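Take a look at the structure set out below.
All protein chains but one are shown at their positions in the complex.
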Amino acid sequence: MTYPLWLIPAIPLAGFLVNGLVALAAGWQRASARTAAWREAHPDAGHGDNALRHGDDHGHDDHGPALPYWQRLFHGVVGVGSTGLSGVLAFGVLVPYVRESLASKDGLPAVVETAYHWMSAGPYVLDIAFRLDPLSALMLSFVTFVGTLIHLYSIGYMQNEEGFGRFFSHMNLFMFSMLTLVMANSLPVLFIGWEGVGLCSYLLIGYYYDKDFAVAAGKKAFIANRVGDFGMVLGIFGIFSLFGTVDFSFVDMARQQAVNGGAPLSVYAVCLLLFLGACGKSAQVPLYVWLPDAMAGPTPVSALIHAATMVTAGVYLVARCSAVFVLAPGALTVVAWVGAGTAIFAASIGLAQNDIKKVLAYSTVSQLGYMFLACGVGAFGAGMFHVFTHAFFKACLFLGSGSVIMAMHHEQDMRAMGGLKPKIPQTYWTMMIATVAIAGIPPLAGFFSKDQILGAAFGAGHPALFAVGLVTAGMTAFYMFRLARMTFFGTFRGSEEAESHVHESPATMTVPLWVLAIGSLGLGFLGIPEVLGGHNTLIEFLAPSLAVSHPHEVSNATEYLLMGMSVLVAVAGIALALRWYGAPGATSEVPSVQADAFYRKTGFLGPVVANKWNVDEGIEALVLSPFRKIGNVLWRGFDALLIDGVINASAFMVELTGDLTRFFTTGNVRNYVLTMTLGVLAFTLYVWIR
Amino acid sequence: MDPLLFDALAAIAKILFVWAVVLAALLPNLVLLERRGAALIQDRPGPNRVGPFGLFQALADVVKMFMKEDMVPLYADRLLYNLAPLITMIPALTTFAVIPFGSSIPVTIGGVTHIIPLVIADVNVGILYVFALTSLGVYGLVLAGWSSNDKFSLMGGIRSSAQIISYELAMGIAAIGVFLAAGSLRLPAVVAYQHHGTFLGFLPHWNCFPQLIGCVIFVVSAFAETNRLPFDLAEAEAELVAGFHTEYSAFKFGMFFMGEYANMVAASALIVTLYFGGWSLPGLALTGLWGGLASIAIFAVKTFFFIWLFIWVRWTLPRFRYDQLMAIGWKVFLPLSLLNLLWTGWLVLASGGRV
Amino acid sequence: MNGELLVFAAASAVAIVSALAMLFQKTPVRSVLSLVVTFFALAVLSVLLAAPFIAALQVIVYAGAILVLFLFVIMLLNLTQEAAEKETRVVHRFLSVMGVLALGGILVGVTWKAGNPPVPITTSPNAIPVLGVDGEIPLLGRLLFTDYLLPFEALSVLLLLAVVGALLLSKRRFE
Partner (left out) sequence: MSPATSAAAAVSVMAVAPQAYLVVGTILFAIGLAGALLKRNALSIFLSIELMMNAVNLLFLAYARMRGDAAGQMVVFFVIAIAAAEAAIGLAIFVALFRARQTVDVDKINFLKW
């Protein structure tokens, strides 16, 4: 059976081109029209149109005039249509594949479709090929599904933006890159998608390019990712030198090697390098700093790129290379501890954030940590399961927060919210479902995936990791319900004018919310563990793609105990949140940082956590500032003196030579001819005499 | 008989025959033809007093020209002034060397039959030879214009140099089509190519049909190359008195006069050869002695038609303005000739080398 | 056989004499005309060297076009005489004459000495065919569109550039 796999990323690419070109042309026309209008209004103005560009300070909600209806319609139809079409196609491929795969005993072999002969070096040939196997099938399913929903949501959310077309073209480009990433059959092609999503992330974080903080956030994301990509590229080179190939056949080779036993030390290095790349993309300690700042982009971007899809690419990479990681158990331990550390660290910061999107951002970092924790203890399937469920409830949460933000007219501070429940009921209900899901309350999706991770950690003989995970679960429940309390319950704490404007979002936004909420509600049932009478279908399905992990069987009793503990901790976190934030003061003024319940009641931890453990300041002091000093020295001492000196000296020599010899240039052609003749004569004589 | 000697004798005989026809018989009488033709078109009798129907008028003109005083302007460059008429005349006459004026004639000497092809020299670069010589012809006009040391003459000389170079381009490119179709640069090969077969089943296999554009361009350019109306800008009596030959008189003037007609005859012969089947007629084999003679007659009739066309056009059309002349040459004829080349190339390609 | 020698001698003599005439003529028009004669003689020599196609090309392009263009420009600018003043740069003239004589002498000597004809290539695909009614022209045509296709195409671009350049240069006003 052949699948038109290349079409799946190609359709969003076409959408990107169409949307981009139309947006470009329309934007150009609009800009020139505006310039003409401005010139008419300011006939005595000089040439500088700086005033035009920077004079009016657009607010978030006033970012240029909204596009005319038909243009929005066009961009929306192309954007959603291309993504949706790609999704329909993807599911058309997926459904039969999954059905057959589940029906067969050992699963289907991977389907590889070569689209283009890319390059060949000596005997080695590298194709642009796409792959369909259980792992990419899983990624494909939620990337296209969630992606389409978020595109749909964006039509409503972005309707008042002048950059509507630009936004959709970049979103489509992102879809193309992400699909390339997940369907790639080789690391270089995966890397194309990897860099593509990085680029789109940068472009979309910096969507409000006239805002300094957005530009800075974009650059931060880009640079932090470069650190990771450095490791990633070296990792790819390492894979090539280890296995002699960079397409995913090396996974099978690694699996074979695992049977034979023994792995050289270099495998550890390669694994750690690849993990460095994964850390950058998936915002793990210490490269997580960019993700919270990335919330500067529009909320659908945060939902799609910085919660559901792109940031899970690191987990995907580790899972994809799981066979290699298994060869290096020490590297896996590093992965596990980095994941666990990130999980608890980010969760702790999330406890005290007041910006609704920041809370969700730290939550995302924390959940990604969970996923790496799972991979680190060998439970790659559980990790991917969490990737899958997380995509739904976190996208739902982000979109819900977007709906809240829109209702609040771009107010993101939760301290200015409160009591929104009756005003935006649909947002409330969907968000609550997702909140319960992420908190790990059975039988919602988050419970199953999180529980499997915790169980695997315990079963793999890492009680410490299990403990960290458990505490993190409690913290997650706490900050999520803190968010819910501060946003939806109590009384409204913003101005009365703001209160009067609160409104429910349009259907293009609520429908995706509901779909995602239902997903958060029910998708956990794809992976009911056997102890609860299920078949763990999803993990079974994924098994052929992943390394043979050794599911350290724990007794049923232990398993029940673990589940009980995790639910208990979650309930405890919820209870604490409800208690502390149960009756927020009914003041109409925005409380200070110090007034926050968490801040007041946790002693010395409060200020530190509220200041995000001073990580940004630490990086500034320990990394950036020394680099700046070194740069200064190099600039003043090396570049300005030595390099410029050499260049200036050589230029001076040339000038001197020119000064001395310029008198040969008499301007008389006949002199030149004579000189030439005599020169030829001399040369001929030399040749003749020699 | 020694074959080399025989070849040499045959060549000399052919040269003598051609020059006799062209120089002695054709050229003087063409003047008469021109004058009678003009009269016909202008609805007047024309010269009809000397001899029957004015047939001796040509003789009278020649005698008059010899009798006139030969004047040389004081500040003229005497050498070039005297050379110029010759330079005009000679290329026109040597052009005939490569034009096949008949099929062939068998001659039997001492029991051995020699087939004498009726072309003076079958050069393998054929048409290039013709173009080389005609491109030399322009020197006559230019030098005449310059050496006379006369403003009108100089103007005529400058005009003719630019005009002839410009039209030579279109003419050459139009002619390439013919050789593309025939697959050879030799003029006998071109005629042989047109001799047999048909075009579209009912037309003669002449180049003028498939390459109509090229044919028209070539004919019009030939008018320009020979400085005939409507392209006689180099003499343009209304503007430049008499152009390049303002200062010439008597026999030297006669040389220019003859040169113009010789060029005309050569151009007509060339047009016939390239585009109208040369000495051939469709359906006639034209071999043997009588066939050879008939072919000469056919060639003569065809050539005569084009000579008449030259005269006809001269007395019918007004003269172009100079800028119009240049504009037509560069902006119309040159692109059209390229188009013709493209079309012919396609035709050759499509028909597998045989149009 | 002697006919060829005769033609060679005559053509060479004409070429050299008229080239010298070009050199010593004070009138540009006469210089051009002398050069026309030289080129014509050179064309005859080319025919002797079994290159009638090149010979025809030489006459058409050089004598028929380039030199006519020279004449046209000379007449347009009305350059009837060389500058009237006498040559003042005696050293230059002396050095020039010496240099030319020395270089010319050396070159003639070298070409005469080194001129032992190399063995003709007969097996090469580029070998000039001497038989057949069309002579070497089909070979040249084939070479032009195979081995020399790239220079040929480059040449067409060059000619186009020359047309554009000449147009631009001779425009009276730049607008």
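Letters A, B and C mark the chains as written, and numbering starts fresh at 1 in each.
Methods note: a residue touches a chain if its C-beta (ideal position, glycine included) is under 8 Å from a C-beta of that chain, and two chains touch if they have at least 3 such contacts.
Bear in mind that the values here come from a model prediction, so they are computed numbers and not experimental data.
Student: Mind pulling the subunit C residues that touch the left-out chain?
Tutor: 1-5, 8, 12, 15-16, 19-20, 22-23, 28, 31-32, 35, 38-39, 42, 45-54, 57-58, 61-62, 65-67, 69-70, 73-74, 76-77, 79, 82-83, 87, 89, 93, 96-97, 99-101, 103-104, 107-108, 111-112, 115, 117-118, 120-122, 124, 126-128, 130-131, 133, 135-136, 139-140, 143-144, 147-148, 151, 155, 158-159, 161-163, 165-167, 169-170, 172
Student: For subunit A, which positions touch the chain that isn't shown here?
Tutor: Output for subunit A: 662-663, 665-670, 673-674, 677.
Throughout what follows, only the chains that are shown with their structure count from here on.
Student: Provide the C-alpha centroid distance between subunit A and subunit C, rounded to the nearest whole angstrom.
Tutor: Result: the chain centres lie 72 Å from each other.
Student: How many Å are there between the centre of subunit A and the centre of subunit B, using C-alpha atoms for each centre?
Tutor: Distance between chain centres, rounded to whole Å: 83 Å.
Student: Name, in rising order, each residue of subunit C that touches subunit B in their complex.
Tutor: My answer: residues 27, 29-30, 33, 36, 40, 43, 52-53, 55-57, 59-60, 63-65, 68-69, 71-72, 75-76, 133-135, 137.
Student: Which subunit B residues qualify as touching subunit C in the complex?
Tutor: 77, 79-80, 122-125, 128-129, 131-132, 134-136, 138-139, 142-143, 145-147, 154, 157-158, 161-162, 164-165, 168, 184-186, 189
Student: What residues on subunit C touch subunit A, complex-wise?
Tutor: 89, 92, 95-96, 99-100, 102-103, 106-107, 110
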